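As structure tokens, the structure follows; a few thoughts come after it.
The complex is shown incomplete by one protein chain, all other protein chains being positioned as in the whole.
Going in written order, the chains are labelled A, B and C, and every chain counts its residues from 1.
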Amino acid sequence: MSTMTMGGALNAGLRAALTADPKVVLMGEDIGRLGGVYRITDGLQREFGPRRVMDTPLAESGILGTAVGLAYRGYRPVCEIQFDGFVYPAFDQIVSQVARMRARTNGAVSLPITIRIPVGGGIGSAEHHSDSPEAYFAHTPGLRVVSVADPQDAYDLLQDAIACDDPVLFFEPKRRYHLKGEVDTGRSRPAALGTARVLRQGTDATVVTFGGLVQVALAAADAAADEGVSLEVIDLRSLSPIDWVTVAASVRRTGRVVVTHEAPESVGLGAELAAGITERCFSYLEHAPVRVTGFDIPYPPSKLEKHHLPDLDRLLDGVDAALGRPSSFEDES
Amino acid sequence: MSTMTMGGALNAGLRAALTADPKVVLMGEDIGRLGGVYRITDGLQREFGPRRVMDTPLAESGILGTAVGLAYRGYRPVCEIQFDGFVYPAFDQIVSQVARMRARTNGAVSLPITIRIPVGGGIGSAEHHSDSPEAYFAHTPGLRVVSVADPQDAYDLLQDAIACDDPVLFFEPKRRYHLKGEVDTGRSRPAALGTARVLRQGTDATVVTFGGLVQVALAAADAAADEGVSLEVIDLRSLSPIDWVTVAASVRRTGRVVVTHEAPESVGLGAELAAGITERCFSYLEHAPVRVTGFDIPYPPSKLEKHHLPDLDRLLDGVDAALGRPSSFEDES
Amino acid sequence: MSHTVAAPRAAGTPDPDPALRGAVRILTPDGERRDDAEYGGQVADVDDEALLALYDDMVVVRRIDTEATNLQRQGELALWPPLLGQEAAQIGSARALRTDDFAFTSYRENGVAYCRGVTPAELVPVWRGVTASGWDPYRVGMATPQVIIAAQTLHATGYALGLQHDGSDAVAIAYFGDGATSEGDASEALVFAATYTAPVVFFCQNNHWAISEPVSLQSGSSLAGRAAGFGVPSVTVDGNDVLAVLAVTRAALARARAGGGPSFIEAVTYRMGPHTTADDPTRYRDPAELEAWRRLDPIDRVAAHLTARGVLTDERRAAVTAHADEVAHAMRAACTALPDPDPMSLFEHVYATAHPELDRQKARYARYLDSFEDAR
Partner (left out) sequence: MSHTVAAPRAAGTPDPDPALRGAVRILTPDGERRDDAEYGGQVADVDDEALLALYDDMVVVRRIDTEATNLQRQGELALWPPLLGQEAAQIGSARALRTDDFAFTSYRENGVAYCRGVTPAELVPVWRGVTASGWDPYRVGMATPQVIIAAQTLHATGYALGLQHDGSDAVAIAYFGDGATSEGDASEALVFAATYTAPVVFFCQNNHWAISEPVSLQSGSSLAGRAAGFGVPSVTVDGNDVLAVLAVTRAALARARAGGGPSFIEAVTYRMGPHTTADDPTRYRDPAELEAWRRLDPIDRVAAHLTARGVLTDERRAAVTAHADEVAHAMRAACTALPDPDPMSLFEHVYATAHPELDRQKARYARYLDSFEDAR
């Protein structure tokens, strides 16, 4: 048990995976000597050599396409995409190749590829450095999508993702890379992949979120408690598949739910959550599921991001809506 | 007024646009001499020359990227992507460039690009020839997404799309290319872009759909009528933005809704419809919105597609669910 | 310094097609076998009997192709992409491979598949639409056909990196068309292969057409020259000359096995049929072009050569035809006997590990299908 940042835990997780399985190889831009722009692969090339920790040419489709070939040959590539906004050149290889190869070969070929992506905003960065592309991948059959929120989960879920025979999109909320926590790297535990977790129990409403907004939701729950409102907070962790058992059980108890994410609202993950919750909990719902999300706009200049990103106040505004109290959510149609 | 197939109406629409505006240029693979694999551009290169109807090299990112440059220079490119499954190599240019250029330049640069894509299944085709990628684009701010269902609408909406200063994804359900109908190419009419239409009025439940499934929904409404169930059928036409006024008004009247599309269910357009309808009509709903969609699988081999695609019977099963009757939709969680 | 593409080396035979000028050629269209200073040694061991075997291969795959085209016309297949005219390019290259080499191809390489050990019965199910995959890639050392143009060039490169990491001297080979060279993936594959000195052979069949688009639309200069610009040694070969193709592929494989890295082969050939059975080439190409290429037919020249040498007797010719017929009939029988797939197989092989959401959809669909059973 030791204190680590989330970035440190990911580094430790990659080291553990490289050590445990000689088939694990890391690929990406600037991940070698530099250790990645976020230093997540710091020291790993020195330790495991340039064959296992490969700096690649500057071409994302090339990274994923060669990862497909490596996986075809029995390797377990862990690809780093430098920033969320740079995954799109690899989109074709991901949706048409990575996601479909198992089905295309009737199960003969597994592509156990992990695609690590620092995602999301809140760090005052330039264009294309703050996207939340999870909906694109959660809509794509054949992929699993994971989003981590703290050091222990980052360590554990990274192990699970790399060990999984399915391809996994692994989202790391970059604004939490410095978040500290206790990490037990030795514990034996059931695989967490595919499961959500209830981080805080409550009775008045459920807040469902993931990644960078988990801390925001917890803070909102604290603030709400001060006002006598008891919020349950769920960290989804797995965005595809969604752990409906955990989510539905909570909403059936509370009868009210707010889902929140950074990505634009329309056809976002919040739409699936709202739809799926309504399907499963219709007769328990006191109010329609409320979505508190980024707007339907390209990610704005950094001085405006605080307005675009759901924060504590906007989340509580959504909670007010779910509770039927006055809020900015009026009857709109 | 003359009888045309949908393919013929699109051809007429392109000819009209090329005639009306010298800035309109067509780009794509095999659209020249061949007239496109579906012959939608048949005869147009002969008529307007190879500068205005350009066969391009076999590279979708190249098509969209050069279209961006042409639009930057004041042109109105109409790009044909040969099949749905081939749009992904252009994904980066579409989501990071086409969709964002106006915002990136504070409105100085318009990219009035129309991206025509034959989409969807039902034609017994090979892998990558039957995708329904609308959710990816409807989730992307800065784009408009249109899906047409019959000859007149195909003609009209294509004019609107090309005339629109925003980029438009224009989905053509390929299994309806041969659908015939009366087309008035001369009428003056209000722009239809952005609006849904109620194709059939009903009282018991609303069916919301678009593209290739519109005919299926109309047939289902006929079949339901025989059993005494009155279905309202809405053709969405605009998938982004959604015409919530029309949709919500209908669902408030019927209290029950089934949304149906070919794409996989999770985080599909149906999720947005279900979520948005619940938000707008919660107190009117007698049952949770029901989704009848393709499964969360890569598009299957063609002999299986009839099982994957929603058809009349599956749609009626969904209607049964919405009406609270016995159906394959049980209480699942 | 100024760069220009190196001029093609002096032509050996006058040839109507500029793309062939200076290409490696060992067997002329008239069936004359010549030496090639650089590559001749690679096929010195190919005697008459060996050449006859290559002839047999080519005849068989053409027969398979014809049969499958007929099956499509008769409604037994949904689609078929003919290789007519490209037999030498496919057989010559694929017969250069070792069992432990691995091929990543597009949809048109049924001749390659045949050489890899894919049975004719395995070739058709995908085009009949009854399954996603006709064979197990690992059994034959060949991936299932790739439909996304050029995507497989990167897969081959990655597989080659895996071979390199493993310390194997096996080689990956990517097959793709002239049109495919325009896709970004094809260029990125050259970059990755050059950077890592990957043991991969890029085998481009320049069949002059990408559906209706002539190769001139994809490139203003030679495709082989393009690879050279990436630092990948390249060669242009007469793709209708099975011996020359065998020779240059062997040379490329040998370089890769020895650690010399990637190579690029442009096999200049011609798609004599339609793009697929859904295509109508009369809409876009000059029949005279087809006629000119007919004179370069890849099978005829081997037949001429072996006949002149007295090897291909009427008897042996009949035996080859019989073999081809037998293969074709077996394929037809297997094809028409294929049952429709089980609806519930829809949900198989999407994920390796349990997926509750898909399980739910599967259970619901099972209930749905049952409701029809019940209704009976």
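In this section, contacts are C-beta pairs under 8 Å (C-beta built on N, C-alpha and C of every residue); 3 or more make two chains touch, one makes a residue touch a chain.
Every value quoted in this text rests on a predicted model; they were computed, and no experiment measured them.
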For the chain that does not appear here, which of the shown chains does it touch in the whole complex? A, B, C
Among A:1, A:20, A:245 or A:297, contact with the omitted chain is made only by A:297
Can you tell me which of B:165, B:222 or B:313 touches the chain that was removed from the display? B:165
Considering the complete complex, identify which of C:41, C:229, C:260 or C:356 is in touch with the unshown chain. C:229
Pick out which of A:10, A:25, A:44 or A:59 touches the chain that's been left out of the picture. A:59
Would you write out the residues of chain C that touch the absent chain, in ascending order? 1-6, 8-9, 22-24, 38, 181-188, 191, 194-195, 197, 217-222, 224-231, 233-236
Residue by residue, what part of chain B touches the chain that was omitted? 25, 51, 56-57, 59, 61-62, 64-75, 92-93, 96-97, 102-110, 141-142, 144, 164-166, 194, 240-245
Touch list for chain A against the chain that is not drawn: 29-30, 32-35, 37, 55-62, 85-86, 89, 124-129, 265-266, 295-298, 300-304, 307-308, 314, 317, 328-330, 332
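Following the convention adopted for this analysis, only the chains that are shown with their structure count from here on.
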Taking mean C-alpha coords per chain and comparing to the overall C-alpha mean, nearest is chain B
Label of the chain whose CA centroid is most distant from the centroid of chain A: C
How big is the gap, in whole Å, between where the Cα atoms of chain B centre and where those of chain C centre? 36
Hey, what residues on chain B touch two or more of the other chains? 61, 85, 89, 127-128, 266, 295-298, 332
Among all residues of chain C, those touching at least two other chains are 131-132, 148, 184-185, 350, 357-358
